[in-house]
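Note that one protein chain is taken out, while the other chains of the complex remain in position.
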Amino acid sequence: MCRWAAWTGEPILLEELLSAPSNSLINQSRHACKAKTDVNADGFGVAWYGDQPFPGQYRDILPAWSDANLRSMAQHICSPLFLAHVRASTGTALSRENAHPFVHENWSFMHNGQVPGYAKVRQQIEGMIAPEHYASRQGSTDSEALFLLALGQGIEHDPLGAMARVVQMVSPLCGAGLRMTAAFSDGKRLFAVRYTNDAIAPSLFVRRNRQGWSVVSEPLDVEGEIWHEVPAGHAIVCDGTTLTQHPFCASSLRAA
Amino acid sequence: MCRWAAWTGEPILLEELLSAPSNSLINQSRHACKAKTDVNADGFGVAWYGDQPFPGQYRDILPAWSDANLRSMAQHICSPLFLAHVRASTGTALSRENAHPFVHENWSFMHNGQVPGYAKVRQQIEGMIAPEHYASRQGSTDSEALFLLALGQGIEHDPLGAMARVVQMVSPLCGAGLRMTAAFSDGKRLFAVRYTNDAIAPSLFVRRNRQGWSVVSEPLDVEGEIWHEVPAGHAIVCDGTTLTQHPFCASSLRAA
Amino acid sequence: MCRWAAWTGEPILLEELLSAPSNSLINQSRHACKAKTDVNADGFGVAWYGDQPFPGQYRDILPAWSDANLRSMAQHICSPLFLAHVRASTGTALSRENAHPFVHENWSFMHNGQVPGYAKVRQQIEGMIAPEHYASRQGSTDSEALFLLALGQGIEHDPLGAMARVVQMVSPLCGAGLRMTAAFSDGKRLFAVRYTNDAIAPSLFVRRNRQGWSVVSEPLDVEGEIWHEVPAGHAIVCDGTTLTQHPFCASSLRAA
Partner (left out) sequence: MCRWAAWTGEPILLEELLSAPSNSLINQSRHACKAKTDVNADGFGVAWYGDQPFPGQYRDILPAWSDANLRSMAQHICSPLFLAHVRASTGTALSRENAHPFVHENWSFMHNGQVPGYAKVRQQIEGMIAPEHYASRQGSTDSEALFLLALGQGIEHDPLGAMARVVQMVSPLCGAGLRMTAAFSDGKRLFAVRYTNDAIAPSLFVRRNRQGWSVVSEPLDVEGEIWHEVPAGHAIVCDGTTLTQHPFCASSLRAA
């Protein structure tokens, strides 16, 4: 299990999510409140959009709280759309390549959750990745595999549909226990999904503030603005000033 | 604050202290019980004695729990005398050079505690290190400085006296709040001290088992063998099968 | 392209191969003589056999010349059989998981060479790995894939035959340009192969000295003892005091 936070809206410094709030993502790397694992210190990463058609990416294997580079970057990089993640490994190796967010061309993706029994179904899952996307496979995580699968399912034209099809491909292989909240972006819109095929879905929250949307695995603070909890089996799309909520693989959820 | 464990006795694998016990040092890197900081994930290190006249040394900046090299070394390196440490930085940088144990020729040293206001007195403290030992200064911690000072105070011929003189040199500079448990060795004997010049001394425990002595900042398990708590203002010396306990800077303690 | 060195014989310190010779493996990390790339600074690793039924393993991503841990370990770890490697990446990521030697139970493996067009054939090659060995796949290199394939081809009972079958499986996929020297061990015997399916095979040398065999990608020194160059299309087996040389996939070589 991991923790993550994303932003879309007016350009802000990364530190607005990463270090400034009382329950900032960096603080969650040491003491998360709503996570299965309270310490999320198996690496971290950030992907941010700027003037290039593809996002910048910074990932490392240290705990987020101890990385001086991250602190400095968070104070200097200003972006209208970024994803940030602190990792708690569920078994795969500690490496930069296994740190989220993952990036492919203009797309970025990060994930909290697990594919149950991943070690047993990994080879099958990897075999389903489109060859043209497999060359981008750098690490060994379930998370990166889900992302590469989604690329092959037409994420460009139907982002939520592509991600739903990935769930439908993977769920029969791994059985009950597939849990995920994930955020992803094409550089314009920010998507997030909350799903499980059993009883427990990881948490997902969103709030409107400072001319933008914060989408997070757990609230960054407890006071002030109000956080909306996205229900399990739902997705949200933040497109400029508009946020819409949609069912996401709801039938799978009901069937579970 | 940090956590540490040391062994002297029959040769054992490092894993006997590092990973096997229920409250092993690696487990303490994630969740220490008796420490001011429960997460001790700012690097780790081990120094072990073998056939060479100087100890082997392995230090890195990852959390101990996530370092595959450490796991493998702990399964393969067998030693009659070793020191192991997991760090929680009190402000100085995360680097291998700041990870304990520190080594100089046949001596090794590790430390839990703090020199209060260290940033302000550091330059003075470093100025007191003997020039012939200053060349060994690799990092920037108070801990390494204490060790280098002790080398200059005749640690070779009077280990406990040298360390006591260091306390007496540093204590007036930094004032109340100097707290330390430290373990050090010349490759034959294992020394440990517990000291504070105010009310709170970090914990220090020792037990006899498996033909040797485990000296630790907190017990490695709660069942079975009995742990002896070394009182504040005392030192222990493990010399072969013999353990002796001595007053250590007791007058400073009383005066505080 | 990479550089590597292996030892079997009387127990010696790792430094005898890693740092002591004039053209030691650590020196080769900065300036190799016979390699396609003279700088081999994309990580390193060592696997050594001792009292355990499986080898110890130490791998990191720094250049070998700058790793203080490696220097210390090389001075303290003594072994009758070990493999050591310095890496020059041919495209896959810099990570500990991509550093050689790779280890599976009692087996270890390291490699110099390349699978041409690996990015294109990787998914196919990975699909051929036996499911029970795929769970051991930690990284993304061609080298680790070759090793895991060999495990599935019966390396335990027919080491050279298994490796030859791997070559015959991979060669048709990747076409001309498959080049390799590899060393591998079960903890008792040391094997090395030299192969190409086109004109240029990476170099492979062996010598008898100090009651053992040094098997290397290039000589560790130029004076004194005599190095024997193993011809392309051949393998050697060091079994105790005996060294035997065998044809290895020689027909493929002739056909190329």
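As written, the chain order gives the labels A, B and C, with residue 1 at the start of each chain.
Note that a contact is a pair of C-beta atoms (placed from the backbone, for glycine too) under 8 Å apart; a residue touches a chain by one contact, two chains touch by 3 or more.
Values in this document were obtained by computation on a predicted structure and should not be read as measured data.
Undergrad: Among C:A20, C:V39 or C:A119, which one touches the chain that has been omitted from the display?
TA: Answer from the full complex: C:V39 touches the omitted chain.
Undergrad: Of the residues C:P63, C:P202 or C:G233, which one touches the chain left out of the display?
TA: In the complete complex, the chain left out is touched by residue C:P63.
Undergrad: State which residues belonging to subunit B touch the missing partner chain.
TA: 92-97, 119-120, 122-123, 126-127, 129, 131, 134-135, 137-140
Undergrad: Considering the whole complex, not just the chains shown, which residues of subunit C touch the missing one?
TA: 30, 39, 41-42, 61-63, 66, 68, 89, 93-94
Undergrad: By the contact criterion defined above, which parts of subunit A meet the unshown chain? Give residue numbers in ascending order.
TA: So the residues of subunit A touching the missing chain come out as 48, 50-52, 55-60, 68-69, 72-73, 75-78, 96.
The rule we apply is simple: only the chains that are shown with their structure count from here on.
Undergrad: Using the contact definition given at the top, which chains are in touch with both subunit A and subunit B?
TA: Joint contacts, listed by label: C.
Undergrad: I'd like to verify one number: the distance from the centre of subunit B to the centre of subunit C, where each centre is the average of its C-alpha atoms, in whole angstrom.
TA: 39
Undergrad: Using the touch definition from the top, which residues of subunit C touch two or more other chains?
TA: Residues 96 of subunit C each touch two or more of the other chains.
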